[in-house]
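Take this structure first; my questions come after.
The complex appears here minus one protein chain, its other protein chains still in place.
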Amino acid sequence: MFNGRINYRLPRNLLFVFELLALMLIFLYYRHTLNRITVIYSLALILLVYISNFLLLKITSGDNFIFLIVTMLVSIGVIMIYRIDPELGIKQILWIGMGIMLFFMTYLVFKRIRGWENWFLLYALASIALFILTLVLGTNIKGATNWIRIGSFGLQPSEIIKILAIFLIASYYTNHEKFTRMKFGKYYLLGIIYVFVLFLFLQKDLGSVLIFLSVFIALQFIYEEDRKLVLINLSILVVCAIAGYFLFSHVQSRVHTWLDPWKYIDTRGYQITQSLFAIAEGGFFGTGLGLGYPEFIPEVHTDFIFPAICEEMGIFTGIGIIMLFLILVYRGFKIAINQKYKSYRIVALGISILFGIQSFIIFGGVLNMIPLTGITIPFVSYGGSSMLSSFIALGILQVASEELDLDEE
Amino acid sequence: MFNIVSVIFKYIFIFIIYVFILSIIRLIYLDIKGIYPIAVNNSAYLKLINRKDTLPFKVREYYPLGDKVTLGRSNNNQIVIKDPYISKQHLRVIKDEDKYYLEDTNSANGTFLNGERVMDAVCLKNGDRISVGQVDFLFVNKE
Partner (left out) sequence: MKNNSINKEIRRVIVVLVMICVLFVSLMVYLTYFQVFRAESVKMNSYNKRLWINEEKILRGSIIDRNGKILAYSEKDGETYKRVYNYGNLYGHIIGYSYRELGKAGLELRYNNELLNISKSSALNELKNIVAPNTEGNTLKLTIDHHLQELSRSLLQGKKGAIVAMNPTTGEIYSMVSMPDFNPSALRESWSDIVEDENSPLLNRAISGLYQPGSTFKVITAIAAIETGTAEKGYTCKGSTTIGGAPFSCYNKTVHGNLQLTEALVKSCNLYFAEKGVEVGIEKLEEVSERFYMNKTIPFDLPVVKSSFPNRMNMDKASVAAASMGQGEVLISPLNMAMIASAIANNGEVVKPILVKEIISPEGSIVDFAEREVLSNGTDGFTASELTNMMVEVVQRGTGKNARISGVKVAGKTGTAENHTGKDHAWFIGFAPADNPKVALAVVLEEEGSSGGTAAAPIAKKIILEALNTIE
């Protein structure tokens, strides 16, 4: 990247201007309740984002786009959250700050770790331990038992398990030959992933079930030599999906609400129809920040941040966010294709697919294009666990984007 | 008052977001093509002749040349190519009084200029063909 500074200055400055303008507007909106801490925090975040983008260019020899794209997504998200609820906005700014720190830490640490692709058992056991912990300590929020409360601090273990699962799959396929030589070795991964999915299903976290399965199927499709196994896996899933529909009422009710939300507008269709109202009301350019009524949607700051953005910043911004995610996923794939080492390749693919599928499921859900499952948009929605784990994943992707030298020296 | 500002700003926001996206797409496009604006500004550079996808290792379409550029498999070279037939320190190109000189730095498989093995430092002229390992370059000097 010769003289990269010249090239990357434009988007970085655009981001800076965008954040500054949005901040001015929000301050104007909350001009009566504004305090000094808010101003300091917000300016600090803008500075942190700018410096991070600048710094990253200096220290990494790999990709320079993903962090830039993510900081744009983060900015749009935090502006909207701040507008909906200043208190949550401040918290989100702190989460983002921590997330960016964590990104750099992950980058520096993971770059130096060698041999992680052989820790298959560790990933499997750690994940299952976390799952059991969730089941034992979990509190029920929004009908899903996927939170652990430690004091006033809530943690969503499934966010961490997502990354562990990607490492698990990567270590399995990196050492594929070793595993296939073992008795039943072919079915190790399949079995473990099914156990994960079973746990998630017990927690009634259907969104995560979808994410885990999508990432697994995609990676299996790419790396499984035994094509019959891919087919078997797919057919088992189809059968399970149909059986799940008929056996479990909460699955059925999701599908019914999806097919005709207007019929259940008073009850379980309330949220999705309020989301559709918001999107419809916004039009292509939106009402303008502070001029819409996104607070009519329940849970607007987490799962339903997207309709809020559409209402006040317009469908064009909504499409912009979708495009940013598409570019992010594309970059992730590009990173994977250019990566020399298989283990890093799989991890890069896994993380890209994770970002892509997770955002698709919730975008499609709030649009009522697919059945709604409550999950967050990575980097955009409010939430500590989601923000931190997404930045960790991004740090790993950043390492994978570099030309690594594992054999020499 | 706020309302007017907010309505005006929403158009500005959408504009900025899309210019941002376009500038990133443009950068990615340039990145893929391997054309850096700097390479065009620089008067002299090496251009890859092989089709990029026939080589099993990473190599770029263009390498701009500075005052002193070294090429090899090891990471401390300016131009790093992970071709097993290229030595860790393979060759160097030195600029002296607006002329570029090619010198082989005791490589195992040698460097070839227009098909002939380079034994001593040779002066490069526009259109020369340089072969190292499995890679062929064209030397371009626009001055």
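Think of it as A and B in the order they're written, each chain with its own count starting at 1.
Following the convention adopted for this analysis, a residue touches a chain if its C-beta (ideal position, glycine included) is under 8 Å from a C-beta of that chain, and two chains touch if they have at least 3 such contacts.
Everything numeric in this text was worked out from a predicted model, so none of it was measured.
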{"item": "Of A:Leu155, A:Val251 or A:Leu349, the residue in touch with the unshown chain", "value": "A:Leu349"}
{"item": "Hidden partner chain, residues of subunit A it touches", "value": "218, 221-223, 262, 265, 273-274, 276-277, 279-281, 283-285, 293, 296, 310, 315, 318-319, 322-323, 325-326, 329-330, 333, 336-337, 349, 353, 356-357, 360, 363-364, 367, 369"}
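Going forward, only the chains that are shown with their structure count from here on.
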{"item": "Separation of subunit A from subunit B, taking each centre as the mean of its C-alpha atoms, in whole Å", "value": "35"}
{"item": "Subunit B partner contacts - residues on subunit A that touch it in the complex", "value": "2-3, 6-8, 10-11, 14-15, 17-18, 21-22, 25, 28-29, 65, 68-69, 72, 76, 285-291, 312-314, 316-317, 320, 323-324, 327, 330-331, 338, 340, 403, 405, 408"}
{"item": "Residue ranges of subunit B in contact with subunit A within the complex", "value": "2-3, 5-7, 9-14, 16-21, 23-25, 27-28, 30, 36-39, 57-58, 64, 74-75, 80, 82"}
